[in-house]
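Shown here: the complex without one of its protein chains, the others still in place.
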Amino acid sequence: MFDFISFIPRAVVQGIPLLLGSTGETLTEKSGNLNLGIPGVMYVGAICGVIGSFFYEQSHPGDAFQPLVGILIPLCCCLIGSLLMGLLYCFLTVTLRANQNVTGLAITTFGVGFGNFFGGSLIKLSGSSLPSIILTPTSNAFRRSLPLSPALAGSWFGKLFLSYGFLAYIAVIIALTAAYVLSRTRTGLHLRAVGESPNTADAAGINVARYKYAATCLGSVIAGLGGLYYVMDYASGVWTNDAFGDRGWLAIALVIFTIWRPNVGVLASFLFGGLYILHMYIPSGMNLAIKEIYKMAPYVVTIIVLIITSMRNKREDQPPASLGLAYFREER
Amino acid sequence: MDNKTPAVTMRNITKRFDGKVVANDKVWLNIYRGEILALLGENGSGKTTLMNMLSGIYFPDEGEIAIDGKEVVIRSPKDAFALGIGMIHQHFKLVDVLTAAENIVLGLPGKLDLKAASEKIRAICSAYGFEVDPNQKIYNMSVSQKQTVEIVKVLYRGADILILDEPTAVLTPQETDKLFAVLRNMRNDGKAIVIITHKMHEVEALSDRVAVLRHGQFIGDMPTKTTNAQEMTNMMVGHPVVLNIDRPEPKNPKPRIEVKGLTVRDIEGTLKLDDVSFTANSGEILGVAGISGCGQKELLEAIAGLQPVEKGSICYIEDDGTREELIGKDPLSIQNMGVSLSFVPEDRLGMGLVGNMDLSDNMMLRSFRRGHSLFTDRKTPHQLAETVVRDLEVNTPGVSTPVRRLSGGNVQKVLVGREIASAPRVLLTAYAVRGLDINSSYTIYDLINRQKSEGVAVIYVGEDLDVLLELADRILVLCGGKVSGIVPGRGAKKRDVGLMMTKLGGGQTNE
Partner (left out) sequence: MNNKTREPLFHIAKRAALPWYRTWAIRGGALVLALIVCALITTLVTGENPLQVYVAIFKGSFGTSRKVWVLLQNVAMLLCVSLAVTPAFRMRCWNLGGEGQALIGGLAAAACMILLPGKLPNWAVIVCMTVSSILAGAVWAGIPALFKARWNTNETLFTLMMNYVATQLVAYYCVVWESPKGSGNIGIINPNTQIGWFPQIGSYKYLLNILIVAAVCVAMYIYLNFSKHGYEIAVVGESERTARYVGIKVDRVIIRTMLLSGAVCGLAGLLLVGSTNHTLTPTIVDGRGFTAVMVSWLAKFNPVWMILTSFLLVFLSRGAGEIATRFSLNQSFGDILTGVILFFIIGSEFFINYRIIFRRPAGKED
């Protein structure tokens, strides 16, 4: 019998980093910026949080550790780090109008390198014999779930809905807010116009560059949170180089899968998370290899969605029309 | 009128592109309230550029702008809106996937309330007699619907200085009349209105004052009443021109292309051509008239093999009477039979030429497949490019200049020159003189006439009825994808053809 009660919460915690990453990338893409640097940004977000909490934990061992401060410091570091990456991307692609694919890939190279370099340096600094940094107090602060009666916490309802750290709920709130803003508010309308047709938006008096900057930077910050959630909550505060893996790309896949709708992303990310860990739940006997095939599932599903949407050719389901193109007002 | 403060004063405005091309050179212009100003000039004379600076799309390199006597800086369209300036662009600035209402409120501040916006839109529409469904997506709209949305958008913002860039290009005569009535109402409301045009009769019918630009320079302005078409044309062109196009009698016309029951649908399944039948003769120019988007493009593309055909037949008839069906053949083999399509779309470089390639590479587009070698022959196209440049007097630094850098007229000459060089038996051309100055237009007419006298069957799609009536031997009038009638070019009345364009058979065929 398939154990849904234990499977779903694990799929959810797997999905949250993807949800944050894809919400961030959706906002970015809605402004017409295809930020392929998201994997790098998530690395930077994660490592900045790790650096912040590492030094806080070092200076406040034991009882001196304040959970609230312990949360705020890595959070701020993470936000600043990923914001800077977003700004860099914007400066190059919006202000200097560089090719977005190339810039994004360069950001990913840089970001992953940055994460692994400082990760490696901290590991050396901590003098640990393991190739990882362990930030248990911070992680505990991040993972603290609602104070529930044991009965409720033990029930299926508690396990499915109430067992997560606060960042998970924030991720869902961010995604739903983003969906609301995009479809119902003037800011969202303007942002969509910028991504569809910057020319038109410009003529309508919308500051195209400002929207691109704002959406991309905000998107980066949200994606960076995904990195932070991964380390602090999912991985229980353990940073190991390259452990984050290909989740950044998976987040980009998720954007396509949800056809640029962050509210769909909430459930879709859990689905992706589920597909990612499915191999642990499907009895494969001694065949270890097959789990690598299962890991392929999210990508294959994304490809299928990409193909179906392009075949149906419904205008509302297409990528923003100016995705990947730099905007220059006086282009003739 | 001199004692009024102008709504807009533009002083000494200069704008350069690419650091070299001077689009506007020290232009002075006054725009008054309660007046319709026609900004007249040939294409490329800098009318649109000038108005784009007023609406914040471009920023002038030199010069000042004053609104109501106060000097202002218009950095962006937003600044322009704040000053009450609204521009309706020739290429619509609408977001396809959004609805009419969403497009109309785009860029405005405040909370998004589409319901209230829809109400206001309906109010504006009923006040002026427009028809707009606020919830319709733009991609489902026809061209004239889109234009209506554009105008409502400007009115919605309460603009009192309106600029319209060639607004009638896409409208039927009836729609044009309606628009003009609206514009007159707005003038009487005390709004300042600028209409950019190169159509003389519109200037005469609508405007109170006319200002003329030529080659980016301000030539002069005067009340419309005190001038006439000939004088304005002279000012636009710089020297007196004769508005007469040569039309030799066709020599020995024989059927060359026979179209029967042609029916074409576009990708979305909309019927574009419905049971179209006609014959095009050798040594004759068959003009095709119709309001834009009535199937002209599809007709030419179907003959050239670029458009899938639902049913019908297109026969190519050789001199000796041999018939060959063109439907089902690919563009390449149709080309090799001598059917040459010189289609000039709106953006001119979009189809037919490659902007970033130089002249000789563009010449190669037609010929590069010749021979069995894996490699391209660059010498012949190079020579052809030089011949075209010499014969058609193309103004270019050299044959290795990217076509993109040439002016509209020269691009056109390159395109037509190449098509003619392949010695076609059938020449399909659309909008061959769009965007050309008058001299270049005449060069093109001459070229087409020369082809005609050599026995080529020319199918000429035009947008200027006056030219069609003077150039074509017969005129095929399309209306909504159907043949409204075929009339002889000699003696045809503009009014009749115009009616046929809007109503099948011209409404009252018995008259």
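We call the chains A and B, going by the order they appear; numbering starts again at 1 in every chain.
Definition applied: a contact is a pair of C-beta atoms (placed from the backbone, for glycine too) under 8 Å apart; a residue touches a chain by one contact, two chains touch by 3 or more.
It should be emphasised that the depicted structure is a prediction, and the values quoted were computed from it without experimental measurement.
Touch with the chain omitted from the figure is made, among A:L88, A:V194 or A:A268, by A:L88. Touch with the chain omitted from the figure is made, among A:F7, A:Y169 or A:W249, by A:W249.
Although one chain is not shown, part of chain A still touches it, namely residues 34, 36, 88, 91-92, 95-99, 101-103, 105-117, 119-121, 124, 241, 246, 249-250, 252-253, 256, 288-290, 292-293, 295-296, 299-300, 302-303, 306-307, 310-311, 313, 319, 324, 328, 330-332.
Residues of chain B that touch the chain left out of the display are 16-20, 59, 61, 70-73, 75, 304-306, 330-332, 335, 341, 343, 345, 349-357, 361, 364-366, 368-369, 373-376.
The criterion applied here is as follows: only the chains that are shown with their structure count from here on.
Centroid to centroid, with C-alpha atoms defining each point, chain A and chain B lie 48 Å apart.
Contact residues on chain B toward chain A in their complex (touch as defined above): 17, 55-58, 76-78, 80-81, 87, 89, 93-98, 102-103, 105-112, 137, 139. Per the touch definition, chain A reaches chain B in the complex via residues 184-186, 188-190, 192-193, 196-197, 199-207, 315-316, 318, 321, 329-330, 332.
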